[in-house]
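Every protein chain except one is present and positioned as in the full complex.
Up next, subunit A:
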Amino acid sequence: MAQRAVWLISHEPGTPRCGTVKFSRRYPTVEKRASVHNGANYVPVPEDGPFLKALLSELRLLGDDKDFVESRDSCSRINKTSIYGLPVGSEELWPVVAFLKNDMIYACVPLVEQTLNPRPPLISISGISQGLELLFGIQDFLYSGQKSDTELNTKLSQLPELLLQACPFGTLLDANLQNSLDNVGFASVTQPQKQPAWRAGTYKGKPQVSISITEKVKSMQYGKQDIADTWQVVGAVTCKCDLEGFMPNVTVSLHLPTNGSPLQDILVHPCVTSLDSAILTSSSVDGMDDSAFSGPYKFPFIPPLESFNLCYYTSQVPVPPILGFYQIKEEDIQLKITVNLKLHESIKNTFEFCEAHIPFYNRGPITHLEYKVSFGQLEVFREKGLLVWIIGQKFPKSMDISLSGTVTFGAKSHEKQPFDPICIGGTAYLKLHFRILDYTLTGCYADQHSVQVFASGKPKISTHRKLISSDYYIWNSKAPAPVTYGSLLLLP
């Protein structure tokens, strides 16, 4: 259960090597173990240069995809995981865990503590899960709160020291590298016994607990008879507990309104010390009896110092907050568009903002537009081929608004206009962006009086709620649209 080597590689398309090794770390003791365990099938970890080339080629990032290359493009070379085998000389280095995110390639080679021939099943190699955790941890560290390249470089320069803390011998001790960073700072503090590994130091200051519930609603609406619309809500409870003491205990309870749909698929943060198994039984997948448990959902935990996601949940809400209809008719060079949006009466009609983005892909710039809106105002981004309907803070009393218009496009030039592999021909969507504060679709709330804190001092407790849209699509009803999982699992 260890890593032989770790790399961070920036993907730089267009440069001669298409990438640079930004960071690498090898573990010679693990390498030694690998040579013992893998015996005749042992392949040493190559130097950075050859590794970079082999990995970029395997990940199709060398920018040379003009020609069909059988070893890479063959239909039977199906890899459903992020685990690769890289050619190194005449042999193959396996397993290599690698993925690309934000133009950065995260890669590591886990130790396999058994013979490699025959190749053991991936699930039996514990180093793979650990390798992924390590890489995700590095990714979280690099991109949490990072805004500029300078910050990224600063964080990259901290990595050697952090890995010396978090992964000194290739065995990961804590995927949260920020903790390790804090640990360095707290090293001079004499610690008492029994301090959680994730709580590196102590807080000094005014005690306060902040709990915020953020629900994201997704939807795919088609306006078609044969395809069912879908919507789902995913909630996240974020906490920040500034409490003194080494092991403060906090219990947060989530409540639902009467007749509210129960929370499902609950996942908690590892700092939660115990969990009622009843909380875990309700799942969106196995269709258990929903009425079995409807809260309150109690989560006792020892909070880490930083802000963290106490739990996630989903829920089956009866209606989508906004029901939409979108239709495009193509007439010569013009598109006639019609949009209707209706806010459901049960939804709080006070938005922080509400906008409908109407992009037109794979066409030229907008040269002419005639439109009529019953409410709000329309902004046109001609070059981008985008209409933004700003609905504002409130729907009108009727809850029903509409937009109709005619759009004309100029000649298409490949460089400038947005390209999309899905929106071909009549296939088009409208995407809703909105946010409602102090509101959740499920009705879920954390009562600040029910928050129990066992720590010195009486903390100030604050709670927040918001509903935001995420991937809220309304598809042109007159053309094919990508079906989500739609009707697949529905029985009459």
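Side notes on the structure shown:
Heads up, the rule we're going with is that a contact is a pair of C-beta atoms (placed from the backbone, for glycine too) under 8 Å apart; a residue touches a chain by one contact, two chains touch by 3 or more; residues count from 1.
Criterion: contacts and distances are computed from a predicted model.
Not every chain of the complex appears here, and the one that does not is recorded in UniProt as "AP-5 complex subunit beta-1", selected from "NAD(P)H dehydrogenase subunit H", "AP-5 complex subunit beta-1", "Potassium voltage-gated channel, Shaw-related subfamily, member 1b" or "SKP1-like protein 1A isoform X1". Only one residue in the set A:7, A:141, A:409 or A:473 touches the chain that does not appear here, and it is A:473.
Of the listed residues A:160, A:257 or A:392, the one in contact with the hidden chain in the full complex is A:160. For the options A:176, A:327, A:463 or A:477, the residue in contact with the chain missing from this view is A:176.
Only one of A:89, A:168, A:257 or A:396 touches the absent chain when the whole complex is considered: A:168.
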